[in-house]
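Contents: one structure, followed by commentary.
Removed from the display is one protein chain of the complex; every other protein chain stays in position.
Coming up: chain A.
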Amino acid sequence: MRFMLLFSRQGKLRLQKWYLASSEKEKKKMVRELMQVVLARKPKMCSFLEWRDLKVVYKRYASLYFCCAIEGQDNELITLELIHRYVELLDKYFGSVCELDIIFNFEKAYFILDEFLMGGEIQDTSKKSVLKAIEQADLLQEEDESPRSVLEEMGLA
């Protein structure tokens, strides 16, 4: 997979993950172009389109579009499943996820994605193990944060 984008119906980018590093300018151009193409499509149209030399697989969940760009030989359907799996993961993690969850906790959404995909390849096909990894990492983060009180931080403890 080349990249994954999440954007709202209004054309606001909510998340972007690039598995092939490219310059900011190029990224912006691609995002803008692709958003236009995808948003212009009607609800009953198919989830795949050919765009530049890539294939774009997208799916709409409520007001959010999940959009992946894959290479010519990749399997479109598995990409669709992958999008769905990611949504499921978000759903499990946030508890019936909504767009606002992703806006306000965008870093968490990234962390989940990073546990699920790496370098554009599926990292773990088991939902359970992805969530477990996230939970444990979060736990670690809380441990980092919990012993800290304002006083401690001020160096007075």
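Miscellaneous remarks
What we mean here is this: a contact is a pair of C-beta atoms (placed from the backbone, for glycine too) under 8 Å apart; a residue touches a chain by one contact, two chains touch by 3 or more; residues count from 1.
As a working rule, contacts and distances are computed from a predicted model.
Chosen from "Origin recognition complex subunit 2", "Transporter", "AP-3 complex subunit delta-1" or "CHCH domain-containing protein", the protein name that UniProt gives for the omitted chain reads "AP-3 complex subunit delta-1". Listed by residue number, the positions of chain A touching the unshown chain are 13-19, 21-24, 28, 41-42, 44-50, 73, 75-78, 80-81, 103-104, 106-107, 110-111, 114-115, 118-119, 121-126, 129, 133, 136-137, 140-141, 144-145, 150, 153-156.
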